[in-house]
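Have a look at this one before I ask anything.
A single protein chain has been removed from this complex, and every other one stays in its place.
Let's look at chain A:
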Amino acid sequence: MTNHYLLQATDVELIANLFNYFLIVAGIIFALVIFYTFFYLIRYGAKRRPETPSQVEGSERVELILAIIATTITAVFVYLTINTMEKVQDIPENPKPFLEITGHQWWWEAKYPESGVITANQIYIPTGKKILLKLTSADVVHSWWVPELGRKMDMIAGVNNYMWMYAEKEGEYLGTCSEFCGVQHARMRIRVTALNPKDFEAWQQKQLLPVVTSTDALFLEGKQLFEEKTCTNCHAINGTEFKQNIGPNLTHFASRKRFLADMKENNEANLRAWLTNPQAVKSGVKMPNFILSDSEIDALVAYINGLK
């Protein structure tokens, strides 16, 4: 049933198989080179054979045979490469992406065009379904890579790239930006959460709900500060009048487990440290230090943490 298995193999498995074939052949070649190098060094050492050796200049026949062997191996790998490549990079004529991801210095913007969900960094996908991703960049070149879910693909401003992603099991999958993108490239990590289709649908529905509003005084003060301190110049919150989409969209921010591209756990202490001085937490980020007072931070934390 090998064939059946191969037909069903995911992109990641296909690539892993190819890598294993390569390892076997390369391993044999490398072992031969090591063996002959050491064998000749020992067998033909000057101590053992001090006399001047016969001055052989080589054999064209041997060269020819070796060239034929090398070409044959190459031909096999050309076939395997093209075959696998066409299975993995098999993008339809008019691609309709399930998920659109835009790389920013240094966070991920995620849109689900079918449902209209917009979020940042915390990315959810359903299991058991091949997902078509559309990738682009808002600034420099980034590269999307979650090794257990698919290939990597560069994100380039002005270019739309497409790739498939697939999760068989539920769980969290780690990845990372893998094209150098500036100061905080190291902290542009990815965490994709795969949910079963039902839970995924529930998550989507929850994301689509309008943000909770509260009559709590601190919450309202935070909301006002959010506007006054020009947070709204960069951050959007769906269902409010804040629509600028330069920094991460903060709708339902409180529902995210981690923030800053998987750098920090989303809790009050971390949020407080971040608002106190973003540059001290993640130097080089685009968010300036607003030099907020402690009471202002209290209010902003209450507001942002209220965005459930």
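Heads up, the rule we're going with is that a residue touches a chain if its C-beta (ideal position, glycine included) is under 8 Å from a C-beta of that chain, and two chains touch if they have at least 3 such contacts; residues count from 1.
Following the convention adopted for this analysis, contacts and distances are computed from a predicted model.
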Self-check item: Options "Formate dehydrogenase major subunit", "Cytochrome c oxidase subunit 1", "Phosphoribosylformylglycinamidine synthase subunit PurQ" or "Multidrug ABC transporter permease": UniProt name of the undisplayed chain
Solution: "Cytochrome c oxidase subunit 1"
Quiz prompt | Among A:157, A:209, A:246 or A:269, residue touching the chain not depicted | solution = A:157
Quiz item: Of the residues listed, A:186, A:202, A:246 or A:269, which one is in contact with the missing chain?
Solution: A:186
Exercise. Please give every residue of chain A in contact with the chain that is not shown.
Key: 12, 14-15, 18-19, 22, 26, 29-30, 33-34, 36-37, 40-41, 44-46, 49-60, 62-63, 66-67, 70-71, 74, 77-78, 80-82, 84-86, 88-89, 105, 139-141, 143, 145, 147, 151-154, 156-159, 161-162, 174-187, 189, 283-284
